[in-house]
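All protein chains but one are shown at their positions in the complex.
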Amino acid sequence: MSLDTAPPSEMHGGTPAHHEAPEVVDARQRLGLWLFIGADVVTVGALLFTYLYLRGVDTSGHWNSLLGYRGSLHSYEYWDNAANNGTLKNPTLIYPGWLSSGMQWLVSALTVVSAGVIWQAEKTLRATKNAKSFSSMAIFAMILALVGVVVSAVLLSDIPQVFVAANDSLTMSYTAYDSAMMAIVGSTLGHLVILAFLGLGLAIRSVRGAITGDRWFQARLVRIFWVWVAVSSIVSTLITTTITSVH
Amino acid sequence: MTTTLEPTESVTQPRGGGLARRQNFGTAVAGGVIFAFLGWLLARKLFYTGSDNFSDQVAVMTCVGWMIGFWIGIGAFNAPFKWLLGNDNSRDDDLYYAGHNQGRARYWKYTTDHKVVGVQYIIVTMGLLGVGGILAMAIRTELITPGTHFVNQQVYNSFIAIHGMVMILALIVAVAGPWGNFVMPIMIGARDMAFPRLNALSLWSLVSAATLLVGTLAVGGLPVGWVVLGTVADQAGVGMDFFAMAIVVFTVSTTVASVNLITTVISMRTKGMTLDRLPIFVWGTVVTAALALYAFPFFFIAEANQILDRTVSTSFYVATGGGTSWLQANLFWLMGHPEVYVILIPAVAALFEISTVMARKPLFSYRTAVGAMVSLAGLSAVVWAHHMFTSGWAPSLGGPFMVTTELISIPTGIFFLVLIGTLWRGSVWMRLPTVWMFGFIFNFLIGGVTGIYLSDVPLDEQLHGTMFVTAHFHYIFVGSVLFGAIAALAYWFPKVTGRYLNEFLGRISFWLVFIGIQITFGAMFLSGLKGMPRRDASYSLAFEHTNFISTIGAYIIMIGMLILFGAIVTSWRHGEPSGPNPWHANSLEWLVPTPVPLENFDVMPVVTEDPYHFDKEIVSS
Amino acid sequence: MATSEKKSLTGFFWAWGIITAVGVVLSIWLPQRYMPEAMSNDAHLTMTTMILFSICAAPVAAGVYAGALHILRNYRYRGEGVPPAAEQIREHTKLLVTWLTASAILTVFVLVWGLGALASENSNTSSNPLVVDVTGQQWIWSFSYPGSHVQSNELYLPENREVEFRVTSEDVTHGFWVVNMGVQVDANPGTITTIHTTPDKLGVFEVRCEQFCGLNHAFMDAVGYVVTPQKFTSWLAAQPQQS
Partner (left out) sequence: MDRSKSLGVALASVLIGGGVLAVAGFALASSTPHQTALHCVESSTAAHTCNLQLSTFPDSLEGVHGKNGGPHPDWVTYSNDNIVVPANTTIDVTIDQYDTGGSLNNPFFDRVYGTIGGNYTVNGKTYSHWNANDVGHTFTLRGIPGNGKTLFVSVPLPYNHGSKFPVKIGVGVYPKPVVVQFSFKTGGKAVYEWNCEFPCGGSREGQGFGEAMSSFGYMSGTMTVE
């Protein structure tokens, strides 16, 4: 006896000829997507919990008000030891306003607009069954998502590294505020990359005929996830732009 | 660890399909190693060698390389890119990837058939339990004498951390993995899981994450305990990055598996399989999946923060930068306690299922059993801070969390009522699964009662961080969950292999493991009462006798488990043939032939009643 | 319809009684035999709570074990092949209700006792406790008496005077645990956490680290002495003054 699976009974001509109706498959995939969005809600919730918790605790007052030089992520050499003979002479007090709420709202706006474009694309596809226009709108949504990715990347690289007062004069690190923001902006960036991938997929599939006027279920799946990312971006931006100063 | 299976028929050469059809575990490991090396090289070029975080950045990039390489090698990315390019798998492709007539090779591939994934989970669980077992024996050998003679403190501290995490990983997947995948879809009358490819992704992500976790021993170990508390984890070396990356991937794999499991049960039940007629084991897996779906993202964020702290110098857990290690403790335990119920509930649900068949009686108050599992899952989300009663984080929260934690004893109390109630006035068939079930009843009671002591804040101020806590959760993990997992293995072994698990060896191993547990963890309770802290490589003379007795008990458990392992391996091919329905049960998995055909059912069954009517003649196909 | 006739429950009640008795004896003897010598009000409270909870748990455990034994004795199928179907009992609401109420009552009792103990522990802060600053640093506890600039690695405490430990750490999280006083709190870097207790017995006691703190965590212990107030003041005076 072995673990092999016996070939299905010959009654069905060798291959089990059962096909589930597309609607059944779609309903199942939508349920799976909503559950996955549930897990994503908890993940984004944990990120915002981290942000609010660190802000609330504000250990030794270093939530976001540390002295230090503005330095960017890649410029370790920036800290020119010789010029300052190893100690921080006159630190320019930088209030890390690097992340203006305008930039945050720009990223959220991009997610919302691109979600609107995908939703519109899905509506027109279902109404007019015109795959061509659907694929061009999908491409447009993808481009908006990629712009969002670029803006988020710029935000990430613009976080100032500050000198954390410790007896080791070379330790440059980010304050708790910068760390929490880095995680939130990074998470949005990751979601936007996935959205761009999905948008490109929709565009190619509609050109290749995999998505047509009457086989549009996957467009709806991507639209649901896209709208969720837009909602999550708005919620996190709302929190990070209104609750910023130390209590 | 390959099981010795003889090929049944000549493996037909894969028809076309190019490289994608030749990908297997070998190409996965090759891809993993190559990309890990590339990641290592790239990191050494990219990052500034002078910074404190250089070694961590290189380690994280190496781990990322291993993960991506492993996924590419096993073929996880094939389907997404085929989706992107618009050419989906043909029906023939789907059948090939489901392992259609490929003999044993399909166990080494990215196979989507839920039965193959189920067997793969058995192998992975036994492998993890083996590694954890070796570390357990090394720990107990060190603790024979007060000094640090066998290993020095640093190596010992790595042993306890990796032993802890590997065993937690093994027990999370020990019941929900093999039986949630192999048996549950057939039980509800489905042809496969809702998302078959996602199922294979979860299994293989677990394999690559477990490799990294065990790999920490090779890169300097993880001398910080499995709770990796922020402050002490800062001092850990590169092993901490391997650990964090392993957890990041493991949590994603488990969350995705939960989505898969819940969707399967909700949307793929056959006609007539209403919620009232669901076998109780299916309820257990769904409740567990929902709890895991909620809990594991916290662990993902807790470890992602730690990776950022170590590679990019953020300050999530660093006091000088404004962070606090209490954040890590909170995020960790927000997952920590739900996780231990994710481990417990499937084992209890499997035992409920077994108790009905072995007592020839319906489950005692089916709805109360489901209610108890659901309320336990709900409660477990609001009890996490009892792990931090003595951390000084929030002394005022001691009261509320004492209340929620002690309420847990009501649903767990119901588990006993249901189990004893089902067996009461039944004609109890003392086969191997039943023997392990009675072991569960004995151990789970001791584990449960000692939990109540720890939930009381004044008592916890004496018992927290002592071996008493260690003994408590070993009575639950080893005494209850492992006994439930072995009972489930003995019960469904005939459905997987068509043979009985060797009863004679099974009973010998039961008595050895059972007695070993009473000795090992009974003496550990006494060490804890006397005041021996946890995770001590060495201890004062006052604890000499109790630790010596514990180590003797540990060796007895080892012998018992080795005999069980021998029994499993030999029974797989040489066990006594059992036929499709050896226990004369009514649930659907016993009404399909053994070996189970690829799509489980030729004709989808229509269910008219729940599987607990033992008084009628069983119609077995 | 096979029926398994009801077996008499006397055996069950006997087993229940015997196991409960054994449980009660053990719950009284074990804590006192194995728990460290109680030298403070909190430790005495811990000991009584331990004994009380064990006594409460004994009948519950005995009930389950007696039930299991009763099943094994009376309802085990000894024949060959598949056992006959038993009586298809599905519900027994009376048993379920009694079980639920019993466990609810027990849980409420345990809760009330626990909350009461917690409240009494927090409430007994006297007007001027003796303040001891405890510093945990990788693998040594050091104690300083702020009033008198004295630092020592041994913890001297006067008898019958409340002491407030203000605990912090210099590097990683330690767990300050006064074994014989039944109180513990973590020493966290960057923050001060406090616990207090009242030693009420002369003698030697142990301080241990109960939170994993790295390489020599197992050796991070300290010795303490509860002495008479006079001996405490003379010891304090004899110590070298810290700068």
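A, B and C are the chain letters, set down in written order, and residue numbers restart from 1 in every chain.
One rule holds for everything that comes next: contacts are C-beta pairs under 8 Å (C-beta built on N, C-alpha and C of every residue); 3 or more make two chains touch, one makes a residue touch a chain.
On a predicted model such as this, the values are computed, not experimentally measured, just so you know.
Among C:32, C:98, C:120 or C:153, only C:153 touches the chain that is left out of the view.
The hidden chain makes contact, of the residues B:118, B:133, B:178 or B:413, with B:133.
Across the entire complex, the residue among B:43, B:165, B:217 or B:467 in touch with the chain not shown is B:217.
Within the whole complex, the absent chain has one touching residue among B:89, B:141 or B:518, and that is B:141.
Of the residues in chain C, those that touch the hidden partner chain are 135, 137-140, 142, 144, 151, 153, 170-172, 189, 206, 214-216, 218-219, 221-223, 240, 242-243.
Residues of chain B that touch the chain left out of view are 52-53, 133-135, 137-138, 141, 146-148, 150-155, 159, 217, 223, 234-235, 237, 309-310, 313, 318-321, 502, 504-505, 508, 538-542, 558-559, 562-563, 565-567, 569-571, 574-576.
The definition used in the following text is that only the chains that are shown with their structure count from here on.
Inter-chain centre distance (chain B to chain C, centres taken as mean C-alpha positions): 30 Å.
For this pair, chain A with chain C, the centres built from the Cα atoms lie 47 Å apart. For chain A, the set of residues that touch two or more other chains comprises 59-60.
Within chain C, residues 190-191 each touch two or more of the remaining chains.
Those residues of chain C that touch chain B in the shared complex are 1-2, 4, 6-7, 30-31, 34-36, 42-43, 45-46, 49-50, 53, 57, 60-61, 64-65, 67-68, 70-72, 75-77, 82-93, 95-96, 99-100, 103-104, 106-107, 110-111, 113-115, 117-118, 121-122, 167, 169, 171-173, 175, 177, 179, 182-186, 188-191, 193-195, 206, 208-219, 221.
Partner chain C is touched in their complex by these residues of chain B: 148, 153-154, 157, 223-225, 227, 229-232, 234-235, 319-320, 324-326, 359-366, 368, 390-392, 395, 398-399, 402-403, 406-407, 409-410, 413-414, 416-417, 420-421, 423-430, 438, 441-442, 445-446, 449, 452-453, 455-459, 461-462, 464-466, 526, 529-531, 533-540, 583-584, 612-615. Those residues of chain A that touch chain B in the shared complex are 1-9, 11-12, 15-16, 18, 24, 27-29, 31-32, 35-36, 38-40, 42-43, 45-47, 49-50, 53-54, 57-64, 66, 73, 76-77, 161, 164-166, 170-180, 182-183, 197, 200-201, 204-205, 207-210.
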